[in-house]
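A protein chain is absent from this complex, but the other protein chains hold their places.
Each chain gets a letter, A and B, in the order it is written, and its residues are counted from 1.
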Amino acid sequence: MGALLNQRFMTLAVLAVVIAVLPLVFPSSYYFRVASLVWVSALAAIGLNILMGQAGQVSLGHAAFFGIGAYAVAIGPTHLGIPPWAAILVGAVLSAVLAYLVGRPILRLKGHYLAIATLGLGVLIALVISTESGWTGGPDGMPVERLTLFGWRVSGSNTWYWVTGALLLIGTWIALNLDETPTGRAFRALHDSEVAAQVVGVDVARFKLQAFVIAAVYASIAGSALAFMNGFINPDQAGFLHSVELVTIVVLGGLGSIVGSIVGAAVLVTLPQALTIFHEYEHLLLGLIIIVSMIFMRNGIVPSLSGLFLRRARS
Amino acid sequence: MAEFLQFLISGLTVGAVYALVALGFTLIYNASGVVNFAQGEFVMLGGMVTVFASAAGVPLPLAAVVAVVAAVAVGLLLHRFAIEPARGASAVTLIIITIGASILLRGLAAIIFDKQFHKLPGFTGEAPIDVLGAAVQPQSFWVLGGTAVVVVALYVFLEHTLLGKAVLATAANRLAARLVGINTTTIMALAFGGSAAIGAIAGILVTPITLTNYDVGTLLALKGFAAAMLGGMGNPLGAVVGGLLLGLLEAFGAGYLSSTYKDAFAFLVILIVLFAAPQGLFGRRAVERV
Partner (left out) sequence: MTILTATDIGISFGGVKAVDGVGFSVSPGQILSIIGPNGAGKTTLFNIVSGIYAASRGTIHLADEDVTGLSPHDLAARGLSRTFQNLQIFQRMTACENVMVGRHLREKCSLLPALFRTPSVTRQNRETRAAALDLLASVGLKDAADVPAGSLPYGACKRLEIARALAAEPRVLLLDEPAAGCNAVETEEIDHLIRQVADRGVAVVLVEHDMKLVMKISDRILVLERGRPLAEGTPREVRDDPKVVEAYLGQHGAREAARA
């Protein structure tokens, strides 16, 4: 138990140190921006990892909740006069309620059927966002008012680096907390054997739904953060390709590994930025890197590498 | 009536393309258990290679053959260098690999070809044919006829050739198939090649109607996957019916209800169908063995 506590503490400490130290080596505000993008994507991915890696339920439409969070902070203050900070909560609650309502019928599905149903849900929400242009600005997107907290106007790449970094720390802390509780164990149990979980009394439907709602709230808050940070939002953030990107981050980093989701986000967000120097070869290389790393690290980067180190250490 | 007929024919035409993509999904899924998200890229390749080959002076029929051969080669390479080395990996890992392949192929197409939209001439002219008051592009008949030929050919292959039966046996039980001496690796390669060919044919047939560019594959893969699931994953007949149904839903939804929400009807119906029948329309209900 002590060892487990330490591992949790160490993970958080290392993450905090990385967030604190990185700015010392950043040569320009561009780096702050990219790093903030990593933190935001990691936050959404950690939530999705609770659903996919812990509870074993796939979602191919998760960007929809990201979009709801993003558009809540865009639409709320602009059209409804909701204070920007409150709009974050409105988005999170909306996402949670929606996940709760559609989760029950959707999560009865298994495997590829679950994949297509969540995909369909995501496509539907993205469609509503890009079609109802009176509210959302349509495919062109819409501007987002600056976030003001107690009179403090949150703006600038450096500020948002710290805000998103703090959000990621909190998200990581909560996810690590959850792992070692009856709820976290129920998630992992139903992932390994639904029927065995049921016969010891785990209400499988209820826990799948909880994981789905948690993942939706993570994505929603990440979406709100990104919208504020960019000061602008468009429907791509809610679209299928962004859903696929989130799933890829989770799987690439390692299903079930919270650190993996952060590493996966770091790789998948910085890689396209780094690959822009290859101009038109960017997508070719990105695809190639995804294929090669999944072949050679099929359990994801973090579990594969830590497995390798453990074996080294033992021999 | 003319309007109804118009929607019916355009729905069936689009649906036929979805059906072919879904059929490609099903073929690979049955042989290997892989859900291939690069399926739409085969369709893109079919269209793009034909466009560029015929622009280079190759006669259209020959350009089409070149396109199918190119797609089959890509399908075989995909299997050999991306799927086969990851044998035994989890389903979701394999899906990510095919997503990687889809990004790679799109990037490759953008480099080799370009990012513009391209059109092929209709195989037999462009003048609309009047069918009971509905104006139908002649190419629609090519799409419907071509799809029918592919479906019948696939049926004959699966049911009446030894190789086809080996594919079915592999689909039913991979281990048992291997035990009776079927080389399941060859069967999987065959499935990827065949599926690529079917996708390419769909691309060639539909490009005169819908245009093509390096990026058309994503949406088609999505719709094809949806069609395959609507019919019940792993069921070729279900894939065809699912594809046609999806096309019709979109056409009638767009025509009678709202054209901006065209894509929504299809997914709304899929959600409703899955809530009522969690194994798709023609899927078998599996009994959990514990």
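Going forward, contacts are C-beta pairs under 8 Å (C-beta built on N, C-alpha and C of every residue); 3 or more make two chains touch, one makes a residue touch a chain.
Bear in mind that the values here come from a model prediction, so they are computed numbers and not experimental data.
Asker: Quick one: which of A:183, A:270 or A:306 touches the chain that's been left out?
Answerer: Counting the whole complex, the residue in contact with the absent chain is A:183.
Asker: Consider the whole complex, including the chain that is not shown, and state which of A:202, A:250, A:268 or A:288 touches that chain.
Answerer: A:202
Asker: Looking at the full complex, which residue from A:210, A:230 or A:293 touches the chain that isn't shown here?
Answerer: Counting the whole complex, the residue in contact with the absent chain is A:210.
Asker: Of A:174, A:241 or A:305, which sits in contact with the chain we cannot see?
Answerer: Hidden-chain contact among the options goes to A:174.
Asker: Tell me where the left-out chain touches chain A, residue by residue.
Answerer: 1, 174, 177-178, 180-186, 188-189, 191-193, 195-204, 210, 256
As a working rule, only the chains that are shown with their structure count from here on.
Asker: Taking the mean of the CA coordinates per chain, how far is chain A from chain B in Å?
Answerer: Here the centre of chain B sits 31 Å away from the centre of chain A.
Asker: Using the touch definition from the top, list the residues of chain A that touch chain B in their complex.
Answerer: It comes out as residues 52, 58, 105-106, 108-113, 115-117, 119-121, 123-124, 127-128, 131, 195, 240-241, 244, 247-248, 251-252, 255, 280-291, 294-295, 298-299.
Asker: Considering only the defined contacts, which chain B positions touch chain A in the complex?
Answerer: Where chain B meets chain A, its residues are 35, 82, 85-86, 89-93, 96-97, 99-108, 110-111, 218, 222, 225-226, 229, 233, 260-261, 263-264, 267-268, 270-271, 274-275, 278-280, 288, 290.
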